[in-house]
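Complex shown without one protein chain; remaining protein chains in place.
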Amino acid sequence: MSDSTPHGFHSTGAEGPAIGQDEWVARHADVRFLPARFAVVERRLRGVPWWAWLTLFVAVFCLFPIVEPSGYVRQVAFQTVLYMLLALGLNVVVGWGGLLDLGYVAFYGIGAYAYALLDSPHYGIHLPTLVSVPLIVLIGALAGLVLGLPSWRLTGDYLAIVTLFFLQLFQTVTTNWQNVTGGPFGILNIDPFGLPGGHKLQPEHGGVFAVSYLYVALAFFVVVFVALRLLNNSRTGRAWRSLREDPLAAEAMGMPVNWLKLLAFSCGAAVAALTGSMYAALFGNVFPLSFYFVTLITVYTMVILGGSGNQAGVVLGALIISPLLEVLRDADKSRVLFFVALVGGLVVLGRRNRRIAVVAGATLVFGFVLHAIARMIDGRWVAGHPGAGSFARFVEHWVIAPEQPARWIAPAAYVGVIGAALLCTVLRGIVRDVALVPTIYLGAFVWENVMLAKPEPARYIVLGVILIVLMVIRPNGLLGERRVEIV
Amino acid sequence: MKKAFVLALAVLATSVVAASAQGSQTASARSLASFNCSKTITLPFVTPITGGAGFLGAEQMSWAKYAVKTLAPGLKLKVKLVGGDTPVEQGPAPAQTLAQKYIGTPSVLAVLGPSTSGAVAASTKAYASAKIAHISPSATRTTLTKTVGGTFDGSNAFFRDVPGDYIQGPSDANFMVNSLHVKKVVIMDFQEPYSLGLASAVDGTLKAKGVSTIRLSAPNTTTDYSAYVTKVPSDADIVFFPTQKPGDAQTFAQQLIEQGKKAKVFGGDGSNNAAEFKQPGSYVSNFAPDITGIPADAKIIAGWKKDNPGKAVGSFGPPSYGAVQIALTAISRACKAGGGSTTRQAVFRTFKKVSIKNWILGGSFKWSTKSNDPLNAKFYIFQIQSNGSYKLVG
Partner (left out) sequence: MDQFIQLTVDGLTLGSVYALIALGYTLVYGVLKLLNFAHGDVFMVGTFAGFGVLQALGGPATPKVPIWLVITLVTLAAMAVCAALGVVIERFAYRPLRDAPRIAPLISALGVSFFLANSMQLLFGATPRNYDLFQYHGGSLYLRGLHIGGVTVPLLRIITIVAAFVLMVILWFLVNKTRTGKAMRATSFDREAAAMMGIDIDRVIVFTFILGSALAGAAGVMFSLRVPTNVSIGFIAGLKGFIAAVIGGIGSIPGAMAGGLILGFLESYIQGYVHGAHIPDGTQWSDLYVFSVLIALMLFRHQGLFGRPDIRKV
């Protein structure tokens, strides 16, 4: 984490480089995140070692279930920890090794199925957890090795195709090899984790998710985080960095480039397999479709959002995306989320451009006016979709929500808003500001009427949009470092 | 410095999730927690509303909505229907998350669904631990209403108001042997629980009667069945095609004709859709006769059609209406017995005591004593006529 520098935040009023110090170094060393007033605070905070931050984070996370006893929220927290682990593993492959591994969740599935086979009534084997979990990590590493071998000489694009097909193959094998994997029926009644001494951790009490699993997951998370960080700060990590920056130069310097790639692959696979075993142990069932394309894109979004190559970043990415996906299942919460995001986006844009405040105000007025006109024309045009809660009622007065919209409205509005948004990225100046007003309103209309009606695809559309926008605007994500590829 | 930001955001994120919390009762107490029946009851319906089987969920939700709208006032209940989406592309895992969500919602007394057998298998243990009865209008895998040993012991929280594969399979097979006098049958499955279960049931019965069977297996995502049609022997009489996508049954029937095979397509209840599967000469089996032919249902159908203009009455919808009816009746009875308030456990216990006189699928509804299935359920076999209509033949 010390290898990344915040982008776009330049120091103001530095006194100049110290004697003997390079100007570029000084400029970057003097970068501040907060305004100059808090310089002392910032310097103190920077001095705090990374493990202290980690401890603080884990402590907060541990306190969380005590504050919130709802089984659902705890389960989402557990899933978030699983995603954090997956993101850490993918970070090794994509961020540190620079390999585009599109078959990553197949290793997740391999870990889950391996645990299911070793600790369930399926074959009647019930290995103690202390034996099966390390075994699964080993299996994962071996699987990574095996998949990595054919890609020995493959460049990034070919590797992507081969790994993608491996994912498809994993799906085919688990679905068809019924004798071994249970086929589409999956494997059920998998044993939960057991502590040494025989006591088994129950996944749930009276149907509600048990907290002990969350702690176990956090423990694994800490172990993996620390282990990977140590690995990154060692010779291997430095070798990976050089491999990433310029593979040709690295090879010329005598680095075993292919072995390094294989190592990255294996490490990522091992972490994924470990996470798979936790998944199987808690949920008690594994099915082929849980480890497919959708999971892959979700983990990738987390890694990209957080910043590939930066451990804290990918954890942050997981922390943002996982609860986000859950919140988006619910129409009322999604509505709030949309408007918060909208206002947040306008504020961020407004820091550079004061006119945005005018645009926001104009959109507000525009909305109310349009709503009033629509209501005068035909009451049914604004009669639909009563949400729950006071915020929903407020929005009802602003957004036009027809009761039974004609079938062509949804596709037309959707395509319209995309076209308008794309157009706004091309326009400049006052024309753009004027165009933004109907675009924003149309966006709210589409969100309310089209996307909230079908939250499932809407969730994934949000993911896809995040990926595209991130890549175009800020490919290094939130905390990653900006890479310059030397051609 | 970034780390501080990271931590701050992390704390913020976790507190956001915390703030969106639902309920704060402890686990075990909730199944016995008293619920005041005059408050709004949340009735979740776990079904694939989007995704490859989205037409199933959409149809079931529309009928459930209509049932809640028409039945709840009569039973003096305030009911809110919510949909829990389990797209089939994601397998049964989302059902488990949704189970947690609904278990944690105090206003949930019973659950509709899950509609797919795999999702039921994944989530029924959680519901059973939480003593929430859940009733599905379409999950037909045999083992779901029988415990692992094959016997029923009353602890199973899963109910269904349609008969399982153990009825449909032999019933279809017997029809093929007795009425169609088949000698050779090709049985297809689509590598997912519904078709595999049904295919095995039919296969077993046919083999026991001395019919020679050939098994073919296609991935669920197949759209072009040419290669499979090639493997259908030219002397096969029937291809048993338990798909959940009626359009695929139609495609297969057309490709059989294209390649000059004489076999006819025999679909399960999943292919019951006159608009999409209309190849004359094919067969369809379903757990209900076409309800438009039942006079007692005319009012219900008319009301549903008014709320859903332009939509046709399918085969998955009416059992959903029935499931809502059973669930609300159970809740209402438990509320009355509890003097205005009830618990999840009480509703669970009342479920098995419910019987309905004018059952939407015809006749009356009673539970079987041997499992959480309807008593004396039977399957109806239709043959598609040259004008595309379904004629009852068995």
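In order of appearance the chains are A and B, and numbering begins at 1 in each one.
Convention: contacts are C-beta pairs under 8 Å (C-beta built on N, C-alpha and C of every residue); 3 or more make two chains touch, one makes a residue touch a chain.
As the structure is a computational prediction, the values presented were derived from the model and not from experiment.
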Inset, instruction - Determine which one of A:Leu164, A:Leu342 or A:Ala392 touches the chain that has been left out. - result: A:Leu164
Legend entry - Interface residues of chain A (partner: the chain not displayed): 94, 98, 100, 150-151, 153-158, 160-162, 164-166, 168-169, 172-173, 176, 248, 252, 293, 297, 300-301, 304, 410-411, 414, 422, 425, 450-451, 454, 457-458, 460-461, 463-468, 471-472, 475, 483, 485
Legend entry - Hidden partner chain, residues of chain B it touches: 50-55, 58, 87, 89, 191, 216-219, 221, 223-228, 230-231, 245, 247-248, 250-251, 254-255, 257-260, 276
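The criterion applied here is as follows: only the chains that are shown with their structure count from here on.
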Legend entry - chain A-touching residues of chain B, taken from the complex the two chains share: 1-7, 9-11, 13-14, 16-18, 20-28, 30-31, 49-51, 85, 87-93, 96-97, 99-101, 103-105, 118, 121-122, 125-132, 191-193, 196, 217, 219-220
Inset, instruction - Write out the stretch or stretches of chain A touching chain B in their complex. - result: 1, 4, 6, 32-34, 42, 45-46, 48, 50, 53, 56-57, 60-61, 64, 67-73, 75-77, 79, 172, 175-176, 183-186, 188, 204-209, 283-285, 287-290, 292, 294, 312-313, 315-316, 319-320, 323, 326-327, 329, 333, 454-457, 479
